[in-house]
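Scroll down for the structure; my scribbles are underneath it.
The complex appears here without one of its protein chains, the remainder shown in place.
Let's look at subunit A:
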Amino acid sequence: MKLQQTKGYQVINDWLNAKGYRPFTFQEQTWQHIANGESGLVNAPTGFGKTFSVFLGALIQFINEHPGNYTTKGKNGMQLLWISPLRALAKDIGRAMQEVIAELGMSWQVGIRNGDTDMAERQRQKRNMPEVLIITPESLHLLLAQKGYPEVLEKLRIIAVDEWHELLGSKRGVQVELALTRIIHVQRRMLQPGQQPLRLWGISATIGNLDQAREVLLAPMQQKGIIVKADLDKKIHIESVLPDEIEKYPWAGHLGIKLAHKIVPIIEQSNTTLIFINTRGMSEMWYQTLLNIAPQLAGAIALHHGSIEQELRIWVEEALHTQKLKAVVCTASLDLGVDFRPVDTVIQVGSPKGVARFLQRAGRSGHQPGEISTIYFLPTHSLELVEAAALKQAIKEKLIESRDPMLLCFDVLTQFLCTLAVSEGFSPDEVYKEVKATYCFADMQEEEWREVLQHITTGGTALQQYDEYRKVEAYDGRYYIRNRRIAMRHRMHIGTIVSDAMLKVKFASGGFIGVIEEYFISRLSPGDTFTLAGRNLELIAIKDMTVLVKKSNATKSIVPSWNGGRMPLSANLGLMLRQTFNHALTKKAKEPELAALKPLFELQEQLSHIPKSNELLVEHIETKDGYHLFVYPFEGRLVHEAMGTLLAYRISRLTPITFSIAMNDYGFELLSDQPIPVDDTNVYEIFTPDNLLNDIHKSVNAVEMAKRKFRDISVIAGLVFQGYPGEHKKARHLQSSASLLFKVFAEYDPKNILIRQAFQEVLDQQMEEVRLRNALQRIQEGKIVITVPERLTPFCFPIKVDSLRENLSSEKLEDRVRRMQQQLEK
């Protein structure tokens, strides 16, 4: 079918022309593919009409099917299912769609379904399903947890998955995969003769593995599909905020406040500025600092992060649209979403950790095609300036990270099967085929499937005497959850985003401020002052899962440290960093960042060495804390944690020794109270990739790491109940922590499929095994340089001062405790 000759195309094209627009090529291509009945992936950046590529395609198809009465034909049932990871975006997208429909004079309805949708609206949708439903992955699963969901899907023509690059690589992505395979198969079984088959379209920003992204999305369709690329080049201007005297800029730190005065003129010269800070806690401090040093900005700057009350966040977003704000201090909370047209400047404070994320943030400024995106990079410690130089190079070479899809997430599968069991029930044979059709579970063994089924039907083992396990039960070959209380609890816990228990923070006099992690507040006592949403607050009491506070005038306050948002440095950026050091001290170091860092590099070279890209630097340093071994692979925090653990284990085989391990994105440190026996005779053996898996499994940290992974797994699989933010409705006598469950499972059911998954996740994500192996291989093939500096070097300083710490020991636990006691008595 030639698109341009169809009625649908003409209607849409006329409408666009009337508004003075012309469709982009990639939009027309997408419309043509949809008209041909194809599925695929649209690759386009935000702000270039990616929504309209698929949405208008759906309209064209509908008009073509009903050329005579497309305007009057209403109550068509769900035609387009729009899956979006961002709840905040739904309203804007819905509004845009509604406008088009109204202007075309069509009778379609647009509905929104997410956590904010109230009961009445849900009921209305149930009675009269709108033609377009915009939904989050969680709400999509909730839809599948409702009786009668197959009828809702009967007329469905197109499924769109927006921001697919965001979902891919997370358990939410797996959740989408499972929902898609169910919907596709259920719909296929209901397909009437002559009815158009379902199309599935993803929309994704540019990532390193677009082909794989398409493969994962379309796996349940059993189609290869098409990639439509927008190919709209965007110019980016990167500039570093340089300290006046590099010698006086701190060697360590993660705040960068010392350079705050330098961004005030940038803010003043710009229309609107977004200031990206890596964690919520630091964003609070930045906001305070900016208000202190630039009081003239009061009222014109705002704070935006995930723990701030939603209403306030919405207000900030609206104010951004309407150009009421000069600047917003924000976290990843503003990474995605609709464009704020007034934004013309972006400032990144601290490492963005990856090329893709940096580009994405840069792209938040200067949206219109042809405009230049401007981004300033503000280092939080001097060495971080190297990253700016590396980022520039990476962008020039278009070295953008991949998002690796997650595999065999049995926790998500467990939840999904229970979801199907609370509504229509499921036939195991049928669902097995559907699950196997996904990319995530393509390699699932039958035995593993049986274990998951067993877990939900008999609680792991065959039912024994004195056991009353009950969850999913079989009736006539179909599996159901019939117990109303269990079904209700399951519905409440659908989702894969696991956060710490959050408490509401309220003024004692009334008024909601935000939410805060339970673990942070539990360490404070009444009378303590902390900062939230840019306000100093004094803790009065904690009552019914609500933190009661009053305003405080104290000048000193504790800023909460949130656990989230700590991304490791990507492999791409690590590689660029190592290459940047190659010419750090040469004449080729033309970049202003490298020139500024010259004094620091000279000191590093004088005390120790600056590693070339084919070298690995190892530093032995003795201080009053003990014996340090610093190693700099530049592979990101996670790989360093694994490599440090591995090294510690291998060294401890030479002699009984206890280490604590610290790491950041550049390197890691082993610290011991006795000398560390690593020298030129054994260093290559210690870094060998041989026996890697074996040695990892023997290092005690794997258990600790698995325990942390189990935290999410146990919640997703429904073993631990966590209420909604601030609304703890804990079931009586059913409280337990993930770490306790892990202990019990690890000891009494170590082969449990969820425990195995925890260890697998440690290998895949925590240790990044593949990346670790590649790094070790690279180190073997290169040169290892060992130095013995007399004092701490510029390189080691950030690791020593602020980093995460782990322990590893080869001593017997009892001996270790006794020795620790002796040390304390000294």
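Observations on the structure shown:
The rule is simple: a residue touches a chain if its C-beta (ideal position, glycine included) is under 8 Å from a C-beta of that chain, and two chains touch if they have at least 3 such contacts; residues count from 1.
Please note the rule applied: contacts and distances are computed from a predicted model.
One chain of this complex is left out of the view, and of "Multicomponent K+:H+ antiporter subunit D", "Tripartite tricarboxylate transporter permease", "Ligase-associated DNA damage response endonuclease PdeM" or "Heme NO-binding domain-containing protein", the protein name its UniProt record gives is "Ligase-associated DNA damage response endonuclease PdeM".
Note that of A:13, A:658 or A:766, the residue touching the chain absent from this view is A:658.
Contact with the omitted chain, checked across A:206, A:739 or A:787, is made by A:739. Touching the omitted chain from subunit A are residues 455-456, 459-461, 464-471, 481, 483, 485-486, 489, 625-626, 658-660, 671-673, 718-719, 731-734, 736-737, 739-741, 743-745, 747-749, 752, 805, 807, 809, 813-814, 816-821, 823-824.
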